Each structure stands twice: as C-alpha cells, then as structure tokens.
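What you see is the complex with one protein chain gone and the rest in place.
Right after this comes subunit A.
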Amino acid sequence: MSETADQLLTTKDGKPLKAALAKALRRDKLRALALIAPLLIFVLLTFVAPIVDMLFRSVENDIVSETLPRTVIELQDWDAESGVVPGDATYNALHYDLMIAAEKKKHTQLGTRLNYEETGISSAFRKTGRRVDDFGEGYTDQFVALNEAWEAPATWVDLLASPDWVKSQATWAAGDQKATAEPSFVINDTARKALPQTSEIYGAFARTIQVEDQDSPTEEEPWNAVYSALYEDLTANPAAADAFSGANEALLSEAAAAVATFTPVDIKALFVKADKDWGEPSIWQTIKTFAPAYTSGYFLNSVDAQLTADGVQMKPEDERIYLFLFGRTLMLSMAITISCLLLGYPIAFLLAHLPLRTSNLLMILVLLPFWTSLLVRTSAWKVLLQQQGVINDFLVWIGVISDAGRLVMINNQTGTIIAMTHILLPFMILPLFSVMKTISPNYVRAAKSLGATNWTAFWRVYFPQSVPGIGAGAVLAFILSIGYYITPELVGGTSGIFISNRIAYHISSSLNWGLAAALGTMLLAAVMILFLVYDRIVGIDNVKLG
C-alpha cells in the first residue's frame, strides 16, 4: 500500500487509521501480556533467575581479593615465575589480612576455595588461622615492657579514636546499652595520616569486635597485629609523634625512640613454622593467579585444564575425567534415545490403531511406570539383572548359560541403558501416539489402492507423517536422559555414570558450586548446540506433541 493512500484514510475523529490501528493492537498485546504476566513472572523468578545466578557462580571469584586485599596488592609486583617467594612486605600484608579474616572466620572459606586449585592450601589456611593471632605477640610484649600504658584499651582509644566518636560513645554508654548497638568506631584524621597501618588494623579490630562479639574497643586490648603495625609505622616514620600532642605525643616519642632497639619478629618464619607451604612459591602463585574477581578457572577445570602461573595447561593424565564423561553422557543418551524409539514406535503404532477398548488398556500399561517411584523401578531392575538375579537364574535353569558364565548385565553401561530406557519409554511413546492418532488412515488406504505393498505404504506414506512425533519424542528422551543421575548412580557401576553424577557430587558433597555451575553451563551449551543442529537437519517446525 502506498504512503499517500495511508494518509488519506482516517478514523472518524480525524486520526490516521494506521496510528489508531497500532494503538488498538498495542492495547491487545498489553492485555495478552497481562494475562500471561503471572506465569511469566513466576517462571522468571523461580526458574530463570536461579539458573542465571547459578551460572554466574561459574566465573565468580571475588573471595580472594575480598579476604586478602592487602596481600593481593603486594603480590601485583611479585614475579610469579621468579621461583622465589615474595618479600617480607607480602608476609606482613598477609599477616594483617589473615588476622582479620580469621576473626571473621573467612579464612577457612578461602582455604577451601583455593584448595580446589592446589591441594594442601586448605590446611595451610586452617593451621595458620589458628596461630595468626600470636604472630605479633613479640611486639606486644616489647611495647608493654616499654610502657604499661600500651596494655590499656583506653590508651589506644585516646590515640586513635575521633573526638566525635568518643563523644557519641560516651552518650551511648550513659544510656540504655542494650537498646542500641555501640556507635561504630571512627579513626581520627591525625592518626590516619601519621600512623596509617596502625589506624587501618586497629579500625578493622574495632569493627570486628563490635560486630562479631558485641564488645567495645574501650574495653578490649587490641590484637597483637595492631602492635606489629605500630612497630612498622614507627620504624617507617620515627617522627610520627610530632603530629600528636600531650600525653599521646610523649608516649609515641618514647616508643619511636625505642623501636630501633626492639628485636624484630620474623613474620615470614612464623608463617613457615605454621605451615611449611608458606615457604614455597607455589602457594603464592596460586593466590596471585586467582586474585582477579572473575576467573576462567572453573570452566578450565570442567574441560580438564587448569590455570597456572604459566598460563592454561591440561591437567595430568590421571586427573582428566570431565571431557571423557561429557562424551560418554552424550553417547549413552543417544543410545538410550534410539532404544526408546525402537521399542516405543511399535507400541505407539499399536496404541493408535487398536480398537479403543484394547488401546486404553495398553495405554494404562504404558502409563503405569509413571505412577511408580523412580527408585522402586530402578531397584526392580537390580533384582532382575544382577548375576544372582531372576534373569540369570532363569537362563541357568533352562541351560542357556552355565552357572559360572552368568551374564553381567548391571553395574555397567548395559544396566544404565536398560533401566533408563524403561524409565524414559513413556516420554517417547506419548508424543508418538498423539501424532499417529492424527494421521488419517485414508492415506495408507489410498497408497495401497494404487498398488503399494504394505511396506511401501508404511515407509513412503505413513512413516514420513509420523516423523514430527519421532522428533518430539527423541528430543524429550534425549534431554531428560542427559540430566539423569540417580539411575546411573544406582545401576551404572563405574562405566555407566554420567556427567550429572559429578555435578551432583560437587553440589551436594564437595560444595564446589563454581565447578558444578561450570559443568552445568557446559552441559546446557551442549544441549543447545545439539538442538540447533537438530533444527538445521530436521527442522524444529517438525516437532509436534500432538
């Protein structure tokens, strides 16, 4: 239609007809959308969102940089391939990070995370976390020996707290202490500039005891790590006392003069003593490699590779399983789909062509397994298929096989294929049946009347019309079988288990959800690709459920 013709057409009130039509259509669309909105929102919230969240875990890795912020910064300048451990500054940074993490009980989580990449890190973190609060004790003792004031919580508050906080804390302490929490601790600006490390660690200490233990900095002696930070600040900046005034200035100048004579504590040696791994470059390489907030580590793991300091490498031969399992899952699922088709097609054909009463009875037999528990069906197969089972006993009894030559039909791939075929058969039969029901018998009759044999009439006329049912049944059976894990676990032995068994293991047992998510994503991608291939070859329009 031409532009001018459109412009000529208007509604009664003079609006262009095109706009009025679009408006009416839009209203219809909105109404339709409103109708499906409950379902759409439900699906988005309960299905799509959790899946997206789960998939996101496969790359998420902020735990390292969040738990060890100082260490990660120090490690940036360290050459991972140098073959030597990083300098003392890194050990000091780790000392502070680990102290804070251990108080918040985050260090074991980080240890578990890094243990996925390098065996042994979990216990290194756990052991060190137990001892880290003593690392700075040498400094604490020396400061306290110098002046007992360093032992008093009030000294520290006086030195580091902002005047505003002191005031609001006093107000809070005078009131009903249980009603509200103590105001959260604030460092004063002088201290932040003159004693940067001490302020930072003390701040972390104050926040931690306030939040985790509901204690007050005015009553608790600081961590040993705070003394060690003070030692470092005063060594780096002996004139720090000048920024303060009064008693604080005197106290700090005394300390600044004394620190030069202090016996330094070898933090690195303490780490190595807690766990010898800290003296090896490999643990530092792992921390550095997994410092970024996003990682490809889980995906690499899921294809039997790993991220190392030297880049991506394949895992050692004896640890590669996932690619192999992906392959086996696809192969076995195809075998199961094909055997479902071979068994299901004749049954569906019978169902569609027998008189109603007989076919209804047959239909009940097909549906019966649906009403039986999956575990019961699987266990029944065990009884039937095992070496001392019903089938073997029968074969021995009729003399087909000898007692010594009983068939192994379970705890291997055969077991998986048989049990899964049985379970998935209805998913093949039902779409086939509903498609076959719609095929008019007239076509076959016409073909026969024109001289076709029974076979030709079936193969050239009937079968092509049933292909949409085959497509639907095959896709259903295949996708369902790819995700099964209970049945393979029970009857698959070692050669009949699927990738989903490993996913289940990582979800429920090893708690490596990142790897499980990566494996799941891979599986999802594999199914999508197969689906696209199927669309190319057969055409998705050819799939019918009835």
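Criterion: a residue touches a chain if its C-beta (ideal position, glycine included) is under 8 Å from a C-beta of that chain, and two chains touch if they have at least 3 such contacts; residues count from 1.
Basically, contacts and distances are computed from a predicted model.
**Q** Match the chain absent from this complex view to the correct UniProt protein name in "Dihydroxyacetone kinase subunit DhaL", "Aspartyl/glutamyl-tRNA(Asn/Gln) amidotransferase subunit B", "Extracellular solute-binding protein" or "Antagonist of KipI".
**A** "Extracellular solute-binding protein"
**Q** Considering the whole complex, which of A:Ser123, A:Thr190, A:Thr208 or A:Gln465 touches the chain not shown?
**A** Residue touching the absent chain, from the options given: A:Ser123.
**Q** Check each of A:Asn61, A:Thr90, A:Asn115 or A:Thr487 against the chain that is not shown and name the one that touches it.
**A** A:Asn115
**Q** Could you tell which one of A:Leu234, A:Val265, A:Leu325 or A:Leu341 touches the chain left off the display?
**A** A:Leu325
**Q** I need the residue numbers on subunit A that touch the omitted chain, in ascending order.
**A** Touch set of subunit A with respect to the missing chain: 105-106, 108-109, 111-112, 115-116, 119-123, 126, 318-321, 324-325, 328, 386-389, 411, 489-490, 493-495, 497, 502, 505, 507-513.
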